[in-house]
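Omission of a single protein chain aside, the complex is shown with its protein chains in their original locations.
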Amino acid sequence: MSTQKTKRAEPSKPKLAVFKFASCDGCQLSLLDAEEALLDVAGAVEIAYFVEARDRRLSGPYDVTLVEGSISTPEQAREIREIRRQSKYLIAIGACATAGGIQALRNWRDVDEFINIVYAHPQYIDTLATSVPISDYVQVDFELRGCPINKHQLLEVITSLLIGRQPRTPTHSVCIECKRRATPCIMVTQGTACLGPVTQAGCGAICPAYNRGCYGCYGPMEAPNTESLGLHLQTLGMGADEISRLYRGFSGYAEAFRLASDRFEEVTA
Amino acid sequence: MTELTPDIGAYVSIDKEALESIFRGLKQEGYTLIGPTLGEGAIVYDEIDGMDDLPIGWTDRQEAATYRLHRRDDQAVFGYVVGPHSWKRFLFPPVQKLMTIRKQNGSFSVEPHVEEPPRYAFIGVRGCELQAIHIQDRVFLGGPYQDPDYKARRQLAFVLAVNCTEPGATCFCASMDTGPKAGPGFDLGLTELDDVFVIEVGSEMGRRIMSGVRWRPAGAFELQTMRERLTQAEKSMGRHMDISDLPALLYQNLEHPRWDQVAERCLSCANCTMVCPTCFCSDVQEVSDLLGETNERVRVWDSCFSLQFSHVHGGNIRPHVRSRYRQWMTHKLASWVDQFGTLGCVGCGRCITWCPVGIDITEEITAIRGEV
Partner (left out) sequence: MLDFMNPSTLSETMSRTYPMLMHPARITRIREEAYAIATYELAFEDESVRLSYHFQPGQFNMLYLPGIGEAPISLSSDPAQPGVMGHTIRYAGNVTQAIGRLQVGDVIGVRGPYGQPWPIDQLRGQDVCIVTGGIGLAPLRPVIYAILQQRQDFGRVFLLYGARTPADMLYTDEFEAWEKRDIRVLQTVDRAAPTWKGHVGVVPMLFYHIRLDPRKTVVLTCGPEIMMHFVIYEALARRIPKERIFVSLERNMKCGIGLCGHCQLGPTFVCKDGPVYPYAAIEPFFAVEDF
């Protein structure tokens, strides 16, 4: 049963859309920041909806949709379901869209209390009790982590879609990137608390190179040992409450970090 | 300046300032000097210009998961041990472009990445590190396939070894028989005494460099002092590892409960493999333009601690930290012997110092021996 496959028709350019929910716009800016590569992207795909970049707004369906931001209002919850229906391939980009973002800190508290304190007219505020990742509402095809996302990783994801393969983004620790760029471990040389050993790589290990511990922006790595790191940070003199707060950063609501922060909070209590 | 050139094997002594003329000679021979220098919180290996760039008067204090710089109360030039970097960074770079593949006319072209190999002079290679280089020689050059990039860099490299007279707290080279005196294979082998350097000439290139240096035959007292210091160093190792029956010990204990215990602490962050001077695992990444027209294949350091490392269709061979730590340690201390005829550990202590949670390979061996 020898076969000769028939040539497929040349496909038209895929339609790309970029949407945003509760977020700061920083991840979309990573795409604009791609400079010359952005022109290649514009040549390879039809940018159908990208408010940050252009006025033209084409309706769906879209081949690839990038979604920035977390879901934090009833309206957003409705909107993301519609976007999902319009999108063949939906990618959540950034810590907000993949883990709820820094605004997910409110998930540990009573939102109504915040609203009453912050707003002069709380009755105008229509919000959900929690800020959660896109995947809590709809099926997500790929999650690109980071706060903000790394433009090289974003281009890798777009490239992989255009070429037709799985995106290659590492799931190992930040430490591997950190050592590749030859930064001496600041936890070892200075006793600086660093989430690098439990955080997923992708940022290029920027913070340790500038003498700051990793904030965990890229969320938990594959099988992170948050317990062991936390216990070690205690031997460096950190209190359990501080460790809990350290885990509760930009990706603090991601499961492994959330559980770790809760555990060290319990120790404090 | 003496017109004489010392013989290979000769011990000569030079004033400490004369190290500068060794550096000058190396630069005249076209070498780029790579040596210890003060980096961010640690003594690192980087390009140096002369003696001023060396961490003169500095030392390091190391323990499991701790490294601190301190001022010495003397002006010792090499008064510290090994830091976070190793020479593998320069012989086996962490990121190395291998080739470029371009699609054309329905086929593609393959163009190897060719660059003039750097001509490095490594300044201050310790005994453990020299052995680590020899081990990587076996890995990259001893099998049926050789790594051409490593080979080119290695053939050109000049090695100025430094014998350790003050081992650190995580050092155990004496257990591994790799130091404190650097073994053969250096071009020049230096021992720092109070006022002079005693230098053993190890190669023709070493001779040539020394011909431009003001030297005198080492005196009997200097040689005596050198030997005493090295003997003393051997006795003052911060760590010890009993290597007797090592491959067998680990092969017989692949299900030892200690693996579970270490897995509770291990972060699988891969720092130990990154700082290890013999770890050689790598991955090749495909870096493409948007349409896959031009593609680079780039080799990067990889680690057996990552989950993806052992990925096959249907899952990962080593899904648990327990199995990954076991893989790393049994490779270093058992299967390395089967593969390369030598242990994969040189006793430099980096994995102990730079493990963020201070897991100590010597302690793990002791535990598996059932001695704790």
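In this document, chain identifiers A and B correspond to the written order of the chains, with residue numbering beginning at 1 in each.
Keep in mind that, in the parts below, a residue touches a chain if its C-beta (ideal position, glycine included) is under 8 Å from a C-beta of that chain, and two chains touch if they have at least 3 such contacts.
Predicted, not measured: the structure shown is a model, and the values here were computed from it.
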Chains in view that touch the one left out, judged over the entire complex = A, B
Ask   = Which of B:32, B:211, B:236 or B:310 touches the chain that is not shown?
value = B:310
Request  = Sort through B:32, B:211, B:236 or B:327 and give me the one touching the missing partner chain.
outcome  = B:327
Residue in contact with the excluded chain [from B:138, B:216, B:240 or B:369] = B:138
Inquiry  = In the whole complex, not just what's shown, which of B:211, B:236 or B:339 touches the removed chain?
reply    = B:339
Request  = Kindly note down the residues of chain B that lie in touch with the hidden chain.
outcome  = 98-99, 101-103, 106-108, 110, 112, 114, 117, 134, 137-149, 151-152, 154-156, 184-185, 251, 254-255, 280-284, 286, 288, 291-293, 295, 297, 302, 304, 309-313, 317-320, 322-323, 326-327, 330-331, 334-335, 338-339
Note = Residues of chain A touching the missing chain are 1-5, 7, 159, 163-166
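In this text, only the chains that are shown with their structure count from here on.
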Query = Okay, in this complex, where on chain A does chain B touch?
reply = 37, 40-41, 44, 155, 158-159, 162-163, 168, 170-173, 175-176, 179-191, 194, 196-198, 211, 222-225, 227-229, 231-232
Ask   = Given the complex with chain A, which residues does chain B contribute to the contact?
value = 39-42, 44, 65-69, 83-85, 89, 94-95, 264-271, 274-275, 285-286, 288-292, 300-303, 305-308, 321, 353-354, 356-358
